[in-house]
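Missing here: one protein chain of the complex. Every other protein chain is in place.
So, chain A:
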Amino acid sequence: MRAARAFAAWVAAGLVAGALVVPAGSARADDPGSVHEQDLQVLVGPEVDGTTVSLDTSVFAPADDAGRHAAIVLAHGFGGSKDDLTDQARELAGDGYVVLTYTARGFGDSGGLIHLDSPDYEVADASRMIDLLAQRDDVEMDAPGDPVVGIAGASYGGALALLTAGLDDRVDAIVPAITWNDLGQALFPDGVFKQWWASLFTQGALAAAARDGGSSKQERSPDGLEDLLCGRFAPDVCRLFQRATRTGRADAAARRYLRASSPASVVDDITAPTLLVQGEQDSLFGLDQADRTARALADAGVPVAVRWIDGGHDGGAGLTGQSAGTGAEDWFDHYLRGGPDPGTAFRLALPAPALGATDPDEVQAPDYFERDLTGLRLGGRDQPVLAPAGGEPAAITSIPGTGPLLGQAVTASGQGLALAALPGQSATFDSEPVRSPMTVAGAPTVQLSITSSTTDAVLFASAWIVDADGRASLPRQLVAPMRLSGIVPGAAQRVEVTLPASAYRLEPGQRMRVVVSATDLGFAVPDDARVYRVGLADSTLTLPTVRTVPVGGGPSVPVPLLVALGLAVLLALVAGLVGRRRARSGTVPVGNAAVLEVDGLVKEYRNGFRAVDGVSWRAERGQVLGLLGPNGAGKTTTMRMLVGLIRSDSGEVRVLGQRVTPGAPVLREVGCLIEGPGHLPHLTGRANLAAYWAATGRPVAEAGLEEALQIADLGAAADRPVRSYSHGMRQRLGIAQAMLGLPELLLLDEPTNGLDPTQIRGLRSVLQRYADAGRTVVVSSHLLGEVEQTCTHVVVMHRGRVVLTGAVDELVAGDGEARRHLEEIFMGLVGDDPTAQVTR
């Protein structure tokens, strides 16, 4: 049961999808808390049988009591209810309007029957709603009893807006969307019955009636079957549709009734500025319907603007009212509250280009009523067109009410033309290729010569776009029916045919193809078989074109972005300058003293561990200094600070009297090996040394590459990639790299790692020779014996502090006693500390 109701709702919603949309501006500041909502039942005029009718109504008012506000009435679409409009009403109320929504009679929880926007019922109801607004003390008034009020609505609600504006001169502005100008003309275009849509229309109301049946307050007629057939249609409207469906024609009574429900009958009386929003994807109420209204209003001097959106009763984007940008809010803001003038530029949507963007192109032209006429030469012989008996098989251009997907699928399959131009049942005429790009907006016209085998003719004309490969597509799946009557069989008749109005771009190389078919699925056709002969009476296809500019008026530089970018660049520059000042401060020479001076270094890591805690020592020329300590004593951290890899929390390092900061120039006088070697694995040993030296930016001649390679002692391996090296080879290469350019200070962290005893002995002599040449070597190690044999001086660290400094000779000589080993001294200092793991 629940599912069935949901389905019925879905059908109804799908049928009048357009009706669910009421034009809405993009989201504005609306705080739901600031809107006061009130539901009420409003008594309106009774039905013809005297039954009283009350309408389900809601009023949304700004909760502030800042005096009076302009009012807006929102009208829903066919088969809908006021609930469809709640979100939009809240938004508008949040924007400072008093908004009234109500469910039209014959729908939802309102009473009464459907009279199809009849002046005596639905339009009178709307006037009653304006009375209601006039009685409120929070609504702005033009005069006593005459509130400042606008009406917006789509489809059924759109026509109501137009009709009410025509019949009630209190209306100050309207925004009717995707609606009709003349309902008879829309359902019987050129006298051909739009059967499929009409059936959907009535079925939708029946579905709505079935859905609402339980809650309807309307007493049903005792005639149960009639009731079921007509749902909540008023009996006269119901009979009208039944007759039309049976005969495929509108009789005089039907024409009269539909005329009364059409804005066309009251348009001369409309004075309210009107924003007409019409859908390009709409085979029910096409662009021609809004065009008629627009021209009548413009002729009468009423301010009118037209927008064509990428949507309509056949669905498509824009139906949600979010992306369409219909401008309804701006329209009301200007004409109800004196806001900025939105202008009357003609806005339209062109189908999305395939590459890069999925949204349709929103473009505008300065004036809706100014189009250029562009002629394209058409060619094609006279062709016989057979109309089959019973109208089957019928050409298929679209299936009304199924949304845009089917049409898109057919177009994408490339079979569109095969379905729409059945062999023998259609005539086709191709134009010359388009030479320069143009934007078509409106209805092309062509002069045809038509001969019929009988006294009348029913034909369907459509305008296709054929690309250079011969593939044809029908813009928006639209087709224009025509009926000729009272013609002499066998005599050619010259007819000006208006093709469907649409908007699209034509590119150079494309052609237009006019297809004239004897059948179309959406329309009723004569039952008897007949033959027509269709030819060109004139070889010109006339296209209405506009010169468009993108909405917003041409490419403009997004200024806020530009400002943001400028600020970001400024920030980057400031950050760079700050960094440079800090760096420069490091180049100031301090004093003139030892090769290496370490002064009160402190480093605390982020986890609170104090790795180095006030370390001071110095190394002089000619010294080989051993930085000694157990693992975790802070040796490596100190080494990293010596070359500016790590920032010290306090204290400083000076090399040759210059303070060491990250990247300080004096570091060129320092060669180092810290925590193992690092090489580019894909380069050979030789290429690695060259690449390292290249990074220093100094002349190759200063490097001493060959000497360094000898020290590395790699032999033939020097020309193999480093990734094939053993640990020891990498270590030797790392030491050689540190000695490139013979720096004044050589820092080696655990240099004997991975070396065999012979190599260690060799390294020892290399380091001694290096220091003997007046340079300085600092070696860190946890191997006490190693340091004792290699170094002239020693600094012993433990738990981040220096516990001993001095010359090795003096230390091991002791106080005139026998020679001691460093190990003994060290153990004496460190004691039984289990963390002091020192190996001999």
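In this text, contacts are C-beta pairs under 8 Å (C-beta built on N, C-alpha and C of every residue); 3 or more make two chains touch, one makes a residue touch a chain; residues count from 1.
Everything below uses one rule, namely that contacts and distances are computed from a predicted model.
For the chain of the complex excluded from view, the name given in UniProt is "ABC transporter permease" [choices: "ABC transporter permease", "PqqD family protein, HPr-rel-A system", "ATP synthase subunit b" or "Hydrogenase maturation factor HypA"].
Summary of contacts with the chain left out: across A:Gly145, A:Gly339, A:Gly379 or A:Pro681, the touching residue is A:Pro681.
Interface note: of A:Gly390, A:Gly579 or A:Gly806, the residue touching the hidden chain in the full complex is A:Gly579. Listed residues A:His36, A:Arg533, A:Arg668 or A:Arg801: the one in touch with the omitted chain is A:Arg668.
When the missing chain is restored to the complex, the residue among A:Ala568, A:Ala813 or A:Leu829 that touches it is A:Ala568. Of the listed positions A:Gly50, A:Gly608 or A:Gly697, the one in contact with the omitted chain in the full complex is A:Gly697. One chain of the complex is left out; on chain A, the residues touching it are 26-27, 322, 353-357, 361, 411-415, 437, 465, 467-469, 471, 473, 505, 507-510, 550, 552, 555-558, 561-562, 564-565, 568-569, 571-572, 575-576, 579-580, 583, 640, 643-647, 662-665, 667-668, 670, 672, 674-683, 687, 691-692, 694-698, 737.
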